[in-house]
Structures are given as C-alpha cells and as structure tokens.
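Questions regarding the structure given below will be posed in turn.
All protein chains of the complex are present and in place, except for one that has been dropped.
And then chain A:
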Amino acid sequence: MSDYKDPLLQQETPKAAFQQIFKIWKPHVASLIIGVLFSLIALAFGLTLMSSAGGKIAFAAMGMMVISSVFLKILGAGRLLMRYVERLYTHNVMFKAIADLRVWFFARLSKGAAAGLGFRHSGDVLSRLVSDIETLDGLYLRLLLPFAGSILTFFVLICVIGSIHLPLAICIAVLYIIAGFICPLISAFITKRHGQTLLNSVAQLRITVLDFIHGLREIRAFGAEIRVEKLLNDREKNLFQKQYQQAKKIALMSFLSFVFSQIAVLLILAAALNIGFHGIGAAHIVVCLFLTITAFEVVIPLTRAGGLAGQIINAATRVVGVNKGHGYDVPKGSEEASEQTDIQLNSLGFQWNKDRPWVYRNLNLNIAQGERVAIIGPSGVGKSTLAALLLKVITPKEGSITLGGKDLAVLTEESVRKKIAWLSQNTHLFDDTIRQNLLLSYPQATEEELWQALSEAAVADVVKAMPDGLDTWLGEGGIKVSGGQGRRIALARTLLSKAPILLLDEPTTGLDADTEMEFFKILNQISSDRTIILIAHRLTGAEKLDKVWRLSNSCLISEK
C-alpha cells in the first residue's frame, strides 16, 4: 500500500554518525590500538608458523636442518596463546566502548522532546535500536581488526617474497590487493547500496504484518483472508528478491576473491616448475607457497565481512540519529522557580514546525495556586502539547508561560519539574520494586513518607497485603499489579515528589469505568493546597473541579 516512515528512525549521515561514534570511543583509543597490536602479533605467529613448517620439510627433504623443531613449537604455542589473549582483550575493550555508547544513547534520548513526552515511539522500535548498538561491536571486531590484519599480512607477504624475487612479489601483491581489498570493498558498497532498500522492504513487510495482526477482526468480519495472505506473500517475495539479489552479488565477489587467491598460488607453482619466474631456490619456493596460502586464508573471509558493512552503517546511522529532528531547542534558564506557583499563559502560540499549521495562537489562561482545573477537548487539538509546554519540554513560538510570575524560559528545567509533577497513561512503571519505583521521584524519602504517599493514593492497603510489601517486584510495565493499582502507584510516586502542581494528562486512559471513577474519587481527596491540572477528552462527572476549559479551534472557552 504505502511508504511509512517511522518517526524514530531519523537517520544521521554515515560520515557524521561514525565521527560521533569515534568521539564517544575516544577514551578507549589507546586500548583499541593495543587490541589491534595483539591481534597483529597473533597473526604474525600464524604466518610464521605455517611458512616455517613448510620450510622445515623442504630443507629436510634436501638434507638440511635450518629451522629447529623447538622454534616451531614456540611458534605454535605463541600462536595459540596470543590468539586467546587477543580475543579476550579485544572483546573486553569493545564491550567497554559499547557500554559508553549505551550511556551516550540514553543521555541523547533523554535530551530530545521525544524523551519528554515520548508518545509515538513503540517499544518495538526502541528494542531494535538497542540491538543496533550491539551490532556496532562488529565495526571493531569484525571489520577493523581483520582489515588491520590483512594490511600486516600484505606487508609481510611483499617483504618476504620481495626479498626472494621482486617480479613475483609484485604479481602476488596485485592479486592480494584485488582479493583482499577490492573485493571486500565492493561487497561493502553492495550491501551499503542495498541496505536502504532492504530495510524498506522489511519495514513494508512489518507494516503489512502489523496490519494483519491488528486487523484480524476486520479481516474476519469482511472475509478478507485470502486478499491479506496474498498481500503478505507479495511483500515477502519482494523482500526475498532483494535479499537474493544481494546474496548473488556477494557470492560473486567471494568467488572472484577465491579465484584471485588461487591464481597467486598458481604463479608460485609455475615458478616451482620454472615457468614464468625463473631462478628461485626450491626451499624459497616452499616458504613462499606456504606463506601465500596462509596469507590468502586471512583475506578470503574479508569479502563476506565486507558484507556486514551495510548492516553496521545502518546501525550507526540509526543509533546516532536517534533524536534527529526531535531535539527542540529549549532556552537554558538559570533562575530557580519562586515559591508562589500561579500559572499564566500570555497570548501563547505554538506550531511544531514552520510549515505546519499553528496548534494554537493567542491563548490566555490563568491558573491560581491551589486551583483545580480541567482542560478538555477532542484528541488532536493540542492538549498534550500544552502539557509539554508547561513542563518546558518544548518552548512557545509566541507569547510566554509564567510560573509564579517568572517566565519559564528563564527558569532551569529542573526547577520547573520540581514544581510540576506529571502523570499520564504514558507514565512508566519500572521493572523494579515498588520502593524503587516510588523513590524515583524523591530519592531521599523516608519509609514514613513512602507509606504516606501510598495511603494518599489509596493503595497503601493493597501494598501492605502483598507478601513483600514495599519490596514487591512490579514486573515489566507493572504487569504484576492490575491497571488501576498500577495507576495509583504511579499517582503515589507523583504525590511523593512534593511538587505543588500536579499535571494529569489523560490519567485514566485504558482503565475501565469503575476503576476510573475510583481514581477520580481518590484524586478529589488529595490535600487542597496543590494545584491540579487535569487534561482529558471528556469528563466523567466524578471530578471535583473549580474550573473547566474547553480547548477547540485553537482557543480556550470557559465551561464552568
């Protein structure tokens, strides 16, 4: 049907993305380089071992003892040990770097407006981003290290063979460059070019599958089973076609890389028979041959590794570009909010983007300290935008918002959020204990204060009845408690924060009617010196309110 762009998949250009990643990894540069050295030493052992073993037989066959057995044994043991040490060291370094990337990612995400009131972003997309970070370890472990290894091998090959016979060395060098650098590079380009179209095909398939799953009722009701199955089949075929095309191209590159490596061996064999290259000693030929075979073994997997480049580039651009286009500049304030907490909107105007229509203009509203007000309106009218403005997640394009007489623009974000506590259907309960969930809003809270907040939210009895009390594990998304209980625990957390203003953005969405009524009754009993701002698309009648405003056609109409 159509192309659909995921808002979270804003991408950075590959160049900028890698620059950013290397910036994050800067503290690890020394260790990363040491890791490369370790891996080169391990490789050098391998190269020497193979050519010496060949050499030993050759010399022995000619009745000479040039290479001692002890030397071979040392090489063998060295190769084994270095390889093990190198793998442990490089993985450890890489995981450290990945941990830093995770923290950076988290910090970056928390700065964007996406973080502020992340509505549209599904857990699925986020989890894919998390696995993208894991993919990035391939950048060092699977691309950079093998590439460094192939460069070392290249020089060893040239030097050793070059010292024996220069024309042969040049021929083999050319073949090595083709098999070890050009073929992998081409396969990297192939995957990079196919990467985007492949991603699109997967996205298309995913959308169709999501439509299929969520639309199961519609499909059954309209008897559309066969049509949908056909559509799914087409989408999959489209993806498979692209995957197969890419596989074909990479396979061709692997084939070429292999053939060129064998041509190198062929040249040496020809030289052995005195064809093409003349006058190379028998033992030297054997050394060259074993060295060449081992060297080309290093590069043949590179072509396939080059195929990872596309995947890694995509991962990098997605990880680094996570908040691109969502980072709304909010002026950095320096002042602390005052004790007094009247809120005023002064001819407020806001639009998300210059080319998008105004959400509202010339909006005026006063909410006095301790007042209970509701702002209602149909979905899409900008109610949640108002919440974001009040929380200083976004900033007005026209007019201003004042809190206790001070413009939000001059206040620090922290002090605004100390005054205004937010609760919505999107308020997340963490996969942690009830205690830890509560402490999030006020880490210094005493046991007494915790229970106080829980009983204010009318959930203390429920928690007391749980076997582990405050230390009960809530499970993912608070799955271990019912919807109503979860929302009340979230309310308790909000109350614990001591913020004088509670901003409740559709706090009962997803709850059934009885639970909703109960929630509002509890809300009505909360001490009256807090300001309560309720944002909803309709009222149930259970709310105790001083004023009700209806937001429609970009203006506020008083209803009560």
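The rule we apply is simple: contacts are C-beta pairs under 8 Å (C-beta built on N, C-alpha and C of every residue); 3 or more make two chains touch, one makes a residue touch a chain; residues count from 1.
What we mean here is this: contacts and distances are computed from a predicted model.
Think of the chain that is not pictured: of "Butyryl-CoA dehydrogenase", "Fe-S cluster assembly ATPase SufC", "ABC transporter ATP-binding protein" or "Hydrogenase formation protein HypD", UniProt labels it "ABC transporter ATP-binding protein". Of the candidate positions A:I34, A:I158 or A:L269, contact with the unshown chain belongs to A:L269. Residue A:F95 is the one among A:F22, A:F95 or A:F155 that touches the chain missing from this view.
The omitted chain makes contact with just one of the residues A:A17, A:A58 or A:V463: A:A58. Checked against the hidden chain, the listed residues A:F22, A:F106 or A:F155 yield one contact partner: A:F106.
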